[in-house]
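As you look at this complex, bear in mind that one protein chain is not there, while each of the others sits in place.
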Amino acid sequence: MDVTMNVNGRELTASVPPETTLLRLLREDWDLTGAKLGCDVGDCGACTVLLDGQAVNACLMLAGQADGRQITTIEGLADLDAFHPLQKTFEDLAALQCGFCGPGIILAAKYLLDTNPNPSTAEIRDGLSGNLCRCTGYTKIIEAVADTAKELAAKQDAA
Amino acid sequence: MDDNVKVVEAETSLEALREADEALRLPAVAEPITYPIETKVPDARQQTPAVGQRATRPDGRLHGLGQTKYIDDLSFPGMIHAKIKRAGIAHARIKSVDVSEAAKMPGVLATLVGAEIPVNSFGPSLQDQPVLASDIVYHAGDGVAAVAAVTEQLAADALEKITVEYEPMTPVFDPLEAMSDDAPKVHDPDSNIYATKVIKKGDVDKGFEDADHIFEATFRTQMVEHVPLEPHATIADWDGNGRLTLWSSLGRITMGRADVSRTLGLPYNRIRIIGTIVGGNFGGKNEITQEPILGLLSKKTGRPVKGVYSREDEFMSSTTRHPFIMEYKTGINSDGRIVARKVRLVCDGGAYCSWSETTLGKACILSAGPYNIDNLHVEAFAVYTNKTMTGAMRGFGAPQVCFAYESHMDDMAKELGIDPLEIRLLNAFEENAASPTGQVLESVVVKESLQIAAERFGWKD
Partner (left out) sequence: MKPFEFIKAVSTEEAVAALAEHGPGIRILAGGTDLLVELKHASQSPGVVLDVSAIDDLGAITLDDDGLHIGAGATHTAIMTNPLIAEHAPAMIDAAHTVGSVLTRNLGTLGGNLVTCVPSMDSGPVLVALEAEVTLAGSGGRRRMPLTEFFVGPRKTILGPGEMLVDILIPKANLGKPTGFVKFGLRKGQALALVNAASASWTEDGKFKSPRISLGAVAPVVIRCPAAEAALDGQPVSEEAINEAAKIAAGEAKPIDDFRASKSYRLDLIEVGVRRTLAAAAGLQGD
């Protein structure tokens, strides 16, 4: 079947078998390999993407389900001018180690900050509850999200 | 020649070159070696500039951008996909493997069974692990056949069409049971114990006699799976010169090359392993898994072949942390000084040795803890069971014994009415203490660390 989606601001089309998950569609048909396959059953969050702005597990969606929707992947966060503040802070704080959880966690964090610009540590943990990291112990990741929240709030105040 | 061009004779000497090297800190010209060579031993506890600094990681930027390419993100023209059929039975003799139905399926380009592997055994210390089980299945996660197909789904479907006839054998799951003479035997018909280590220091029996109190306890730890977020992944491809290239999540690529050379009967110089950025290892990707399988499937099909473990494969068929059963007997005086200790470690060695010998050794040496014990006897055994392979995992035997000796210490402190911190300070190593195997230790800061930590935690409050 044919599907069309707005991915990172561009309209993309593909012709795929109906049983294709959104994750495989992104990775194999559109070469957007930022979203990862960690478990394929929605437990690890390595496949997190934004669907109409909401963070979801791409491995738990069928391509047809996402047809006509707007998708943001990790590749869509930075533009030619700048990194997304989350990407910058994650880099500065060395919040990631092997990096496999990175795209998923950053997108989940973006969704958190979009819906809750001033999250407490408990709320950050809750917002990242669908993303597993086996390397870091989450400490610097949570710090990076908190720092980014403060940074974005300061920018808002200045604006 | 033009008279206006001046030719300048450059004044070079070895000394001048070395001076230039100094400036650049590039050893382009080596210093002459004078024998005997004096090795520089750094002073103990010398602060280095790196300590206390927050460091950024050079790969952090690409990770955040999603640009890092792990093995599964790589794709080559014509690449096909492989899947491995798992035995699903803990112990059995394979009577027959029939891949004919799978081979016929459209989109399936090759199949592979254990009998086709040139040398079907490998392993970091004992070569007891088959690439694909061909005669006996030793644990449910054993691969018994593999297919390569144009899509992953087709490969998975093809596995269902492979019929394997098993003659079930009696498995053994409990390591203590496995140690007995009449237990079902996993590999060696005589014994399931495949590694033994003993440390003897002083005289434990006399120590126990002299001690005011004797405490005994048994501790057990569980099997743990690394769960790297990135599953094991490998791509195999051959070039026109008959050389095999493997892109793999494998950590030890030099050792991996040796194992691929052995199992495929290829000289080292025909094998190239590219270890790219890995999505978590923790010890679980320290030996080859599917590399020879993919190598052969690639040879058969003439195509690059990619294999990625499913999460189920990760749990069933990849190495795990050894469960330990640890029996501790400690002779201790009323003031809290440990006089003697006897330790018996039984390490559940899974279906294959993997890194068990190393793990056992480490566990033995560390089983006394960082404490001065004059009389010590440690006996450790690695035992085969028909369960998932146990291998390297961060700590390599240390976490298990640490849990045991520290819990034991707390129990004894409680019984004797001594503060758990004080009892440790009384027994702890100091500078130039000797490990149970006689290594003289430097930079020993056990007591200082405990005291600083206690202060920071507010232990006294």
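Worth a mention:
Going by the order they are written in, the chains are A and B; count residues from 1 in each one.
Keep this in mind: a contact is a pair of C-beta atoms (placed from the backbone, for glycine too) under 8 Å apart; a residue touches a chain by one contact, two chains touch by 3 or more.
Keep in mind that this is a model prediction, so the values were computed, not measured.
Summary of contacts with the chain left out: across B:135, B:160, B:335 or B:455, the touching residue is B:160.
Set against the missing chain, the residues A:14, A:62, A:135 or A:152 yield one that touches it, A:62. Think of the hidden chain as still there; on chain A it touches residues 1, 17-19, 21, 40-43, 45, 48, 51, 54-57, 59-62, 64-65, 67, 108, 111-112, 125-131.
Criterion: only the chains that are shown with their structure count from here on.
Averaged C-alpha coordinates put the centre of chain A at 32 Å from the centre of chain B. Chain contact summary for the complex, chain A toward chain B: residues 19, 27-28, 33-41, 44, 46, 73-75, 77-78, 83, 86-88, 90-103, 106, 132-135.
By the touch criterion stated above, chain B contacts chain A in their complex at residues 54-57, 59-70, 72-73, 75, 153, 226-231, 277-282, 308, 310-311.
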